[in-house]
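Just one protein chain is left out here, and the rest sit where they should.
Up next, chain A:
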């Protein structure tokens, strides 16, 4: 892009509204891990508003690398049935790296994907995009999945730049059976760190 050419102005964002539920979620959307893959993890949590109330109509998308840190360029997240036009679900073999999940009536969500591998100087993480009724413009954040190496987290350029009390909002809490808890707070004292890319 030459400095003389002003970039084309972008199309503005709008809220996703309350009625995307019959259009955007798809069977298998939350379950990106290939069947019986040994690096499968569950990440789950709640989306909460500024009053601490659950957000029952948020849509989350996750994008991230496989366990080796490689970013897939693989379709098939929304694999379709040519007979009925419906959804077949993922093929259970390929990893697309893309996850979409809607919150339930309690604001809770859960996904099964591959434990992300480290890339560059980053600690392992997934990129997260948050949509909701009432949110005029989506929010980006990251969920860092601890890999047991404190040096890795300390060297991550984003985590290192945050004050400790805010840094913790981006780090999932390990639980039993390869589960990781990650709550998203849209507003308030423990507000999640959200990101802006330039």
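The rule is simple: a contact is a pair of C-beta atoms (placed from the backbone, for glycine too) under 8 Å apart; a residue touches a chain by one contact, two chains touch by 3 or more; residues count from 1.
Everything that follows uses one rule, which is that contacts and distances are computed from a predicted model.
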Chain not displayed: protein name in its UniProt record ("Thiamine import ATP-binding protein ThiQ", "Protocatechuate 3,4-dioxygenase subunit beta", "Acyl carrier protein" or "Metal ABC transporter permease"): "Protocatechuate 3,4-dioxygenase subunit beta"
Contact with the hidden chain, among A:9, A:38 or A:164, goes to A:9
When the complex is taken as a whole, what residues of chain A touch the one chain not shown? 1, 5, 7-24, 49-51, 53, 55, 57, 61, 63-65, 71-80, 82, 85, 96-98, 119-122, 125-127, 129, 131-140, 157-158, 161-162, 166, 186-188, 191-198
